[in-house]
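For this depiction, one protein chain was excluded, whereas all remaining protein chains were kept in their positions.
Per-chain residue numbering starts at 1, and chain names A, B and C are given in the order in which the chains are listed.
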Amino acid sequence: MKEVIWDIAHLAHVELLTPKLDASTRFFTEIMGMSISAAQGDSVYLRAYDDYEHHTLKLTAHKHAGLGHFAWRARSPKALERRVKALEKTGFGKGWHDGDLGHGKTYAFQTPDNHAVEVYFETEKYQAGLADQSALKNTISKFPGRGMNVRRIDHLNLLASKIVDFRDFQLENLGGRLTETIIMDEKPKGVWFSVNSKSYDLAVTEDHTGLHGRFHHLTYAVNSREEVLLAADIALENGIFIETGPHKHAIQQTFFLYVYEPGGNRIEIANPTARLILDPDYETIVWNREERMKGQAWGLQTVSSFHTRGTPLPEDFE
Amino acid sequence: MKEVIWDIAHLAHVELLTPKLDASTRFFTEIMGMSISAAQGDSVYLRAYDDYEHHTLKLTAHKHAGLGHFAWRARSPKALERRVKALEKTGFGKGWHDGDLGHGKTYAFQTPDNHAVEVYFETEKYQAGLADQSALKNTISKFPGRGMNVRRIDHLNLLASKIVDFRDFQLENLGGRLTETIIMDEKPKGVWFSVNSKSYDLAVTEDHTGLHGRFHHLTYAVNSREEVLLAADIALENGIFIETGPHKHAIQQTFFLYVYEPGGNRIEIANPTARLILDPDYETIVWNREERMKGQAWGLQTVSSFHTRGTPLPEDFE
Amino acid sequence: MKEVIWDIAHLAHVELLTPKLDASTRFFTEIMGMSISAAQGDSVYLRAYDDYEHHTLKLTAHKHAGLGHFAWRARSPKALERRVKALEKTGFGKGWHDGDLGHGKTYAFQTPDNHAVEVYFETEKYQAGLADQSALKNTISKFPGRGMNVRRIDHLNLLASKIVDFRDFQLENLGGRLTETIIMDEKPKGVWFSVNSKSYDLAVTEDHTGLHGRFHHLTYAVNSREEVLLAADIALENGIFIETGPHKHAIQQTFFLYVYEPGGNRIEIANPTARLILDPDYETIVWNREERMKGQAWGLQTVSSFHTRGTPLPEDFE
Partner (left out) sequence: MKEVIWDIAHLAHVELLTPKLDASTRFFTEIMGMSISAAQGDSVYLRAYDDYEHHTLKLTAHKHAGLGHFAWRARSPKALERRVKALEKTGFGKGWHDGDLGHGKTYAFQTPDNHAVEVYFETEKYQAGLADQSALKNTISKFPGRGMNVRRIDHLNLLASKIVDFRDFQLENLGGRLTETIIMDEKPKGVWFSVNSKSYDLAVTEDHTGLHGRFHHLTYAVNSREEVLLAADIALENGIFIETGPHKHAIQQTFFLYVYEPGGNRIEIANPTARLILDPDYETIVWNREERMKGQAWGLQTVSSFHTRGTPLPEDFE
């Protein structure tokens, strides 16, 4: 038995591009309940109340929606070195840079599908001030009592044309494990990766358009399924487009709600209930076509836009 | 920075002693919603519906309540070897044996406070049959729809007279990290250990009686805080003694309910909400006397029995 | 201002016909968590744990599914007399009979769409025994901790070809008020009646088939939206067909789950949250076509079977 590589600690942050920076920022602060850590140039940095780093979301003004980059935090300086050594050999490495607001030196690379990725260890932990200090010292900052009250970044879902390449690249160079996958006609159509005890931190599903580097959704976690229902009420009351949900995914069992933020990117508000993957030799769950035809856990048929829409939109590539 | 040892995957199972084996078994099956995997000699083996191993609870008939032993599962055969090598040097090792129902060869040792512990890697994964197969292939067995519907083992809380010795022994030989601790008059009064992304797997609090090897409580997780409230209704309706709760702990933020099973051992039904410790260089949260005086998160004063009662009871030692 | 007639206390019970009496009975007891009060002839009488009468559901063996009859309980003997006097004048009265198990003399009538209805005052209140007594004396019997744990009968939904006739008959002879209605092309397509502070006790929606006397669904209430989600898990795990939900209705805001019981009748498990109609001169909410096109509250498009399927099925009339 080959030992699993556990050098990556967690998904650290995601940079989303938005053609409506102000409206997107208002959405994440007023509707999602997140806070602004900093603003610099064309970017705004945000975090949820229990995110421990400087930011988990960077919004950057751009002519269209999509992914700027995303980043992993390594488990230690040595773990970072090990991962960089592996990445350098792949031909997908882009090299070190000095970091950004909130974190130190960073190794940049790209996925086989052209998504920009970074990995680093040195970070700036968020220090709450008088105004946002929590009454409980094991909470990073005060529960906001505003909008959806999202707690922490949960996972990222990308689209990719070459799922097999992405999968192998991820497992060999970043480590962690493949917890679930969709296989149809002997070809993987979706892959779910975990680097810790969560059941997934990164998901990649097939991009039927043949485009590269596209973004499907970014997810923040709330504390209960009831809060996902409240989030749906809040979206409804504030004119935020609900694409699908609330419902329970068959894959990963996440209780979900999908909305579009004003810039056009899909955002998920989710609750994982008490599910964790603690089994060290967990075997990948494989879903076939027939099983996927049953829809989501309780039978909801997935809306077609969920299978096709990613950002940037196809017209943005023209 | 010293790299944290991540060789232990999770708390595997706990053996509880009970003077009322039948009544205890009925409690765990009918009230908690667990299932019997096997019965052998004076012992009954049980699991919650999403526990992936053969059992997470072994009930053994005995003249008094208390802890038989508890076990960790290692992350890999090599990780197991590394831990055994470390344990052998401590003088607390007791040696290998062939295992028990549901798992393979096991290394036995004791804590500095005389609790019996085991660690192993080889395990027998639970295979649901026609009657208890879940409709979702990523659930180990069917949601029972019976009583409290506990999902999985969560953590164990022991009492110990020598907290410092226990803490150092645990971190040096088993690894993981100390996520929270109570320090009063410069002395640790309670320690919370995590070996994965959960915020704790094992807690040890001071035994004021000076006795050794005692048990405080065993915890099973449910999917929501609402299910903890339902568990309280079920305990109430079935004459199960509720010691305290439902309420939210300040330490670790767990939403909890404490009951006594018929054999006299304290059992917790809990929900962790969306809290996880993903920060690889998480700094231990330290609680002082003044902070503990505030009671639980929302101000509930902890009942005195919670600070004093452990099993075996003092009279059981005579 | 005309004073509203408040002579009817609540929906009392519903008799459902089933071609699979045993399987239907098992569904209501094991899956829904209800209890059997009595069995007599081809009928089984059931109640939810906090239903205060002898039964709220009567299952009767029949060659096809559908409605046997349903019954209202009057607020007092005098209120009953007043309603009977009014009903006798309509031509839809069928006369008094001695009642059934669990209640006394009853006046029978039919709706303008041929549904069999009864109204009575004298009733037999359920007396829990040692085995099912609740620990709380303000609960009729013990919380079951079994399956969906439905608490009480909530409402009945019928199909009718002549909505206007039904609506006017109901308000003039039974009283209460019309809390919500769908009007398309100036014609009512659905009507929701309340006889107390609940937002509805009886709903009638248009039967597009032109058939008469059909049943759409019967609803039992649970204590929270989370319990509706748990009910969905239980349905999924037990092979119970989920037609739609869980989701939130725009009309009446009920959080709902629709399943088919083994006999073929549609059953709803629902939670009303904290919504009540306490305003004594509440004005009927009118929904138009455009508003209905938006789907349910959070955008779920209603499945087509929900608009067409009723019991008996059209082929049962042949």
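We take it that a residue touches a chain if its C-beta (ideal position, glycine included) is under 8 Å from a C-beta of that chain, and two chains touch if they have at least 3 such contacts.
Treat the numbers as computed from the prediction; the structure is a model and nothing was measured.
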Touch criterion as defined above, residue of B:44, B:182 or B:229 at the omitted chain: B:229
Sole contact to the chain not displayed, among C:29, C:114, C:133 or C:196: C:196
Per the touch definition above, residue among A:26, A:142 or A:162 touching the missing chain: A:142
Residue among C:13, C:58 or C:75 touching the omitted chain: C:75
Where the unshown chain meets subunit B, residue by residue: 224-226, 229, 232-233, 235-236, 242, 244-248, 255, 257, 297-300
Positions on subunit C contacted by the hidden chain, ascending: 1, 3-4, 6, 9-10, 50, 52, 73-79, 121, 125, 136-139, 151-152, 154, 180, 196-198, 221-226, 250-253, 271-276, 278-282, 285, 287, 291, 297
Residues in subunit A touching the chain absent from view: 31, 134-136, 142-143, 145-149, 224, 226-227, 230, 233-234, 236-239
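By our rule, only the chains that are shown with their structure count from here on.
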Those chains which touch subunit C and also touch subunit B: A
Two chains sharing the most C-beta contacts: A-B
Chain centre separation (subunit A, subunit C; CA means) in Å: 44
Where subunit B touches two or more other chains at once, by residue number: 136, 224, 226
